[in-house]
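A single protein chain has been removed from this complex, and every other one stays in its place.
In order of appearance the chains are A and B, and numbering begins at 1 in each one.
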Amino acid sequence: MRILYLLDLVGVAVFAISGTLAAGRAGLDLLGVLVIAAVTAIGGGTLRDLLLDRHPIFWVRDPRYLYVIGTTALLTVACARWGSLPYHDVLLVADALGLALFALTGAELAEEAEHPAVIVVLTGTMTGVAGGVVRDVLTAQVPLILRGDIYASAAIVGIALYLMLHRLGVPRAFAFAAGFLTVAGLRLASVTWGLQLPTFELRG
Amino acid sequence: MRILYLLDLVGVAVFAISGTLAAGRAGLDLLGVLVIAAVTAIGGGTLRDLLLDRHPIFWVRDPRYLYVIGTTALLTVACARWGSLPYHDVLLVADALGLALFALTGAELAEEAEHPAVIVVLTGTMTGVAGGVVRDVLTAQVPLILRGDIYASAAIVGIALYLMLHRLGVPRAFAFAAGFLTVAGLRLASVTWGLQLPTFELRG
Partner (left out) sequence: MRILYLLDLVGVAVFAISGTLAAGRAGLDLLGVLVIAAVTAIGGGTLRDLLLDRHPIFWVRDPRYLYVIGTTALLTVACARWGSLPYHDVLLVADALGLALFALTGAELAEEAEHPAVIVVLTGTMTGVAGGVVRDVLTAQVPLILRGDIYASAAIVGIALYLMLHRLGVPRAFAFAAGFLTVAGLRLASVTWGLQLPTFELRG
């Protein structure tokens, strides 16, 4: 079983958690929650497969993704109902992990198709970001991508590091891990300590 | 002429009505109304064809869809101007019928391609929901999918019923009709009497 496949499953699961929590905030019913969780979880990978013309799309080819999403969403609902889930923190952590996983798997697939570095970076970033954007649009939130801290930037930096290490001869698994930790770490550090890259601000 | 084709035409027409009315609320000019009507009407089917890799996309293959949309939109404008169209009710009914038609035709196409049940349900649901989401995003409304009553859930229940009946040996046309009536009925019942499935609510 390819490791990328496992990581895709994990990415799908963490984005399903974040979609479930966002749908819960919007007060949807249980089946509606499942749909938002699914669309959030498969948004990034679906965009990746459409852009790179990989058919059938990952979840059409393999329904296991959808079972993972359904199970994860139901467990999340149960935890939120009967446990004391710190809603906001879990959403941010799940979103950061999903961003990191999809950014790196998106980049790796683009790299395998032998695209140049700039396309690998953009494809990976869009793959990582799309699920969260879909979730935010469908639940009528300001996209998380805009809330003033490091988001897409974390994906770019992490993917660039992965590409650099891999081209310098570092084995793929290590480069992948370094990239993943960079994306998730930057994102969480930004949320926790208010870290920011220099911003570009315009008064209109 | 395949019956699915006719139903697709009807689905496109009712979503064109709902898109026209929403564009009218936003105060667009007449050509802008045509674009919003068209995008609302073809949104769900376009997503379905992209996801299932069916090319050319239905309205690219057959421009009759676009003529239907144009005619419907202009008739709607005329009715709204010179008649006394109960705006809100017509929008909700047109949306419910479009949801039901696209959910079922999306499901049937996925079933014909021999995908497993869970993919049939998700594809059908996304096909039914996408047109309305595009309409709501483009006219800057909170997506109808979020307004607290049964929406995506109606699609899921109806498609599941259709699949079950069909696998139990009920002829396709009957199963389709039962599914269609379930989706449209659940949706309209929810709007009319405030029916709701149990919701999942989180305080953040």
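Just so it is clear, a residue touches a chain if its C-beta (ideal position, glycine included) is under 8 Å from a C-beta of that chain, and two chains touch if they have at least 3 such contacts.
Since the structure is predicted, the reported quantities are computational estimates derived from the model, not experimental observations.
Of the residues in subunit A, those that touch the hidden partner chain are 50-53, 115-116, 118-119, 122-123, 125-126, 129, 133, 137, 142-143, 145-146, 148, 150-153, 156-157, 196-204. Counting the whole complex, the residues of subunit B in touch with the unshown chain are 20-21, 23-35, 38-39, 46, 50, 55-57, 59-60, 63, 66-67, 70, 77, 80-81, 87-88, 137-140.
Please note the rule applied: only the chains that are shown with their structure count from here on.
Averaging Cα coordinates per chain places subunit A and subunit B 29 Å apart.
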